[in-house]
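A protein chain is absent from this complex, but the other protein chains hold their places.
Chain naming follows the written order as A and B, and within any one chain the residues start at number 1.
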Amino acid sequence: MTPMGGLWSDAGRALRRNRAATISAAILLSLILLVIFGPLFSPWSYDYTDWGEIASPPALSNGHVFGTDQLGRDLFVRTLYGGRISLMVGLAATAVSLLIGIAYGATAGYFGGRLDHVMMRIVDILYALPFMFLVILLMVLFGRNIFLIFVAIGAINWLDMARIVRGQAMSLREREFVVAARTSGTRAGGIIGRHVVPNLLGVVAVYATLTVPQVILVESFLSFLGLGVAEPMTSWGALVNEGAQNMESAPWMLLFPASFLAITLFCLNFLGDGLRDALDPRDRSGR
Amino acid sequence: MLRFTLSRILGAIPTLLILISLSFLLIRVAPGGPFDSEKQLPPEIEANLRAAYNLDEPVVQQLGRYLWNLAQGDFGPSFQYRDFTVTELIAGSFPVSLRLGAMAMLLALSLGVLAGCVAALRQNRLADYSVMTAAMTGISVPNFVMAPLLVLVFAVWLGWLPAGGLGDGSVSHLILPVITLALPQIAYIARLTRASMIDVLRSPFIRTARAQGLTPLTVLIRHAMKPALLPVVSYLGPALAGIITGSVVVEQIFGVPGLGRFFVQGALNRDYTLVMGVVVFYGTLIVVLNLMVDLLYGWLDPRLRR
Partner (left out) sequence: MHRAVRLLIPVAVVFAASCGAPDETAQPSSAPIGGASGTELAAVQVLHRGNAAEPQTLDPHRAEGVPESNILRDLFEGLIDASPSGELIPGVAERWERSEDGRTYRFTLRADARWSNGDPVTAADFEFSMRRTVDPATLSRYASILFPIVNAEAIVNGDKSPETLGVTAVNERELEIRLNAPTPYLLGLLTHSTTYPVHAPTVTANEGRFARPGQLVSNGAYVLDEWVVQSHIRLRRNPNYWNNDKTTINEVWYYPLENQDAELKRYRAGELQIANNLPYNQLTWMRENIPNELRIAPYFGSYYFGLNLTRPPFAGNRELRAALAMAIDRQIITEKVTGAGEIAAYGWVPPIAGYAGQQPEWAQWSQAERDAEAERLYAQAGYGEEAPLTVELLYNTSENHKRVAAAIASMWKQTLGVNTRLVNKEWKVFLDTRAAKETEVFRAGWIGDYADAYSFAQLKHSTNVQNDSGYKSDRYDALLDAAAAEPNPALRADLMQQAEAQLLEDLPIIPVYFYVSRHLVKPWVTGWENNVMDQHRTRHLAILKH
């Protein structure tokens, strides 16, 4: 067996000592629950337009507790639906980038030598490609489907992960349990899957927590360019962008979605830093 | 040192070649062409245009032509801004971007390192949490919210600063864009500094220094700072390239004539030559900045010196 159990329980203890991270985790959990179940308690659907209540401020009397947007749609429901999209998009892109990054990095690091050299050279080339240019091209190509876009964003966002994982894998390669497996004749694929990858999960967890907020921000940038999720569906980025244009005349349109977005990003970042302190004493490359 | 620099520059050439070919093909795969507009062109006029820009040739031939011209320093004419060459456009906007980017980076570096050190010295205590909370505002509020908010407060309501443009180039026009650009960087740098500083402060040589009775501040500045800044330094290269070319939001909202908008507009307008120009420029910038970072690294960390 690999020495995983110890790592995780140590980490758990370290994490609990970090109050900011603990509180962040709790807030995130309640946010996720709210986003999933909240819409059940609202009489409105996310695309119902109430022509009598255009851009009306928050009020308990008409049931629009967060107010309405400029098409008279309920902002409470839209904020929660927007949260679903933003979080799903963040998770999907992160998952894709982790999958590729781990597979790529672990392979390069484990085998080393010329293969490693070539693979890392490719990473270098991709690093020099401007990320924004690629994202815009992908938007243009997959304009129809926000999830495809984020799968694609994940597919170009794996470079950092690959580098980090490679470094870890190189050091694991020489560890006794890996050497033992190798001498007992296990195939390379099996060793990577069974021994190398599981021992990388600490680093991966840290990295993932810090990638999700980055992706959510990328989504909001796309919404600023008008290239985000298609109406009438929405995302926090799209809502915040609309709100920013109305910050004087209808501040509630900015305030609610922006608070949800900012709180989520704050919590994810604090949690990520906490996890890093707890799990990952060596890697400080940060990117 | 000179040999190292030269070999790095030569080594970058194949990287750039692949980068150019890749981008060249990618932009041409995108649906829509440079001559599409609300008013559709009669087929004859469109054919004339395609021939004039050599778009009627096979893509490989176009790529060859592009590389040949590039080797002679010719980025070609812009499709969109028809009175200018791509070289002129980049030459006009790069100084603006560089100036903004460098000022923002300096600001971010000073505030970020300061915040990171304070947080590291007071790890998991109130000072840590409050400093990091403040720093993280920059990555929790999108800049397209921050920028108009700053304009509204400082330009429209208070009237202290200009709302946009470069005006006569005075510093007052730069304050708001620089702050907006620096905010997210402060957060990243603070986090990097904090993490690596915590690490360094735990290491044996710092304990030795403390044991000698030096004050924590002296230990920090004299012994811990240099090693703790290594990850920050390696972050600087890509970050500066990103800030120089990636400040679309800031440029659009403040009306600043920088490079970033050419990325977005070039791609959206299918201005093939302009897109290629900024991609090549960006790629070169990354190579140069990474080289500078490595040189700086060698200076900070003597162990890496050969």
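Following the convention adopted for this analysis, a residue touches a chain if its C-beta (ideal position, glycine included) is under 8 Å from a C-beta of that chain, and two chains touch if they have at least 3 such contacts.
Remember, predicted model here, so these are calculated numbers, not experimental data.
Of B:31, B:58, B:73 or B:204, it is B:31 that touches the chain left out of the display.
In the complete assembly, the contact with the undisplayed chain comes from B:151, out of B:26, B:151, B:186 or B:275.
If you put the hidden chain back, the residue from A:63, A:112 or A:226 that touches it is A:226. Contact with the chain not shown here comes from a single listed residue; of B:188, B:254 or B:282, that residue is B:254.
For chain B, the residues in touch with the chain missing from this view are 30-33, 35-45, 48-49, 52, 80-84, 89, 92-93, 148, 151-152, 155-156, 159, 162-166, 251-258, 261, 265, 268-270.
In the full complex, chain A contacts the hidden chain through residues 47-49, 51, 54, 70-72, 139-140, 143-144, 225-227, 230-232, 242, 244-246, 248-250.
We adopt the following convention: only the chains that are shown with their structure count from here on.
For chain B in complex with chain A, the touching residues are 15-16, 18-19, 22-23, 26-27, 29-32, 123-124, 128-129, 132-133, 136-137, 139-142, 144-145, 148-149, 152, 187-188, 191-192, 194-196, 198-199, 231, 234-235, 238, 245-246, 248-249, 263-264, 267-268, 275, 278-279, 282-283, 286-287. Considering their complex, residues 17-20, 121, 124-125, 127-134, 136-137, 140-141, 213, 217, 220-221, 224-225, 237, 240-241, 243-245, 247-248, 254, 258, 261-263, 265-266, 269-270, 273, 276-277, 281, 284-287 of chain A touch chain B.
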